[in-house]
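What follows is a set of notes on a single structure, which appears directly below.
Of the protein chains in this complex, one is absent; all others appear in place.
The block that comes next holds chain A.
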Amino acid sequence: MNIADIFRETFSALLSNKARSGLTILGIVIGIGSVIAMISVGQGSTASIQSSIQSLGSNLLMVSPSFQRGVGMQVSAGRGSARTLKQEDVDAIQKEIMLIKAIAPELSSRYQIIAKGTNTNTSVLGTTPNYPEVRNVQIESGSFVSEQNVRSLSKVAVLGPTTRDDLFGEGVNPIGQTIHINKVDFKVIGVTKEKGGSGMSNQDDMIFVPLSTAQRFLAGSSYLSTIYIEIVDQESMTTAQEQITSLLLSRHNISNPELADFSVINQADIVASVSSISSTLTILLAAIAGISLIVGGIGIMNMMLTTVTERTREIGLRKAIGAKKKDISLQFLIESIMLTFIGGIVGIFLGWILSYAVAYFGSMTTEVTSWSIFLAVGVSACIGIIFGFYPARRAAGLNPIEALRYE
């Protein structure tokens, strides 16, 4: 019995019961399709989160204030509340750490912004001219905050594209217009390029003003909320992180690193932790979809068991005319593998279409990866073998005399 014969026998057996074969295949199609679609949603969101973190800037370290806790005090004011970072820290880092490429301090807070009858509430960032380089911000029109602006406490503002849209409407050139931030007049001198992102971390919904202006007129204090540091290359990140930590510890007179009133965060750490969250999400989605695949597999087993019972006499006859156990079990095994294989192929297309549909209608990023297809095909072949094995063995084990007498 050669391969071509087995396939001919299989096709004629499957075609002789089209409705049942079709419904069984449908179970596998749904299983495989949902696995591929779910993995594509998970992979897509992982990729988009990673790219939005990468767009913050490359080789980035962030120094932010930590707990404020006096000696012997038990009460913590909470992470980020400390007013411990000053311009002098920035200067010291710039002067003493050799591995840095650029440094940009930031003082941010949310204010109500008013412009000609419209208003919005958004983040206002006081910073220095290095900021665009460090944070990977590009200017669409006009100019960014200059050294001169910082020195002379100019009341000038650079708008993010979303903020520009909110205040002036889409496509309007706001340069030269005046906006009120916390009742202080600022002149718009530029607009940044769109970066993408949404929600709390929207990189486009921001206003940049000179650091000195923000400290004097808006916050009324000389503290910083974050220091962004760009490091020369990827390999030096950890070394630079250690050097900055020890420099700031000695500047702040703290001997125990666990009591540090600041924290230095490596961008790679954030990427890693967010990635691990989203890959957990992917696994969860795939596992839920995998359940439907198992249900599909049970459908196959059910159909094959019914088929074996129905075709008992046929099996008896085949044995009587010389079929060996191996011939019979192979025939039934190939039948169930064929069901899952057809289901798998159709399921891949269904999953692909679903993932496009999710991307199109759900405005989510999806990504069909080749490994998810290999996984789906591999799993479906395994299901065919595992769930087809028992019925095939049962068929092969039938006694020909009893099978021929079966009514």
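Here, a contact is a pair of C-beta atoms (placed from the backbone, for glycine too) under 8 Å apart; a residue touches a chain by one contact, two chains touch by 3 or more; residues count from 1.
Simple rule for what comes next: contacts and distances are computed from a predicted model.
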{"item": "Options \"NADH-quinone oxidoreductase subunit D\", \"Circadian clock protein KaiB\", \"Heme exporter protein C\" or \"ABC transporter domain-containing protein\": UniProt name of the undisplayed chain", "value": "\"ABC transporter domain-containing protein\""}
{"item": "Touch with the omitted chain, as defined above, among A:I175, A:L317, A:V346 or A:M364", "value": "A:L317"}
{"item": "Given A:E133, A:D261 or A:D327, the one touching the chain that is not displayed", "value": "A:D327"}
{"item": "Interface residues of chain A (partner: the chain not displayed)", "value": "1-2, 4-5, 9, 12, 16, 313-314, 316-327, 400-401, 404"}
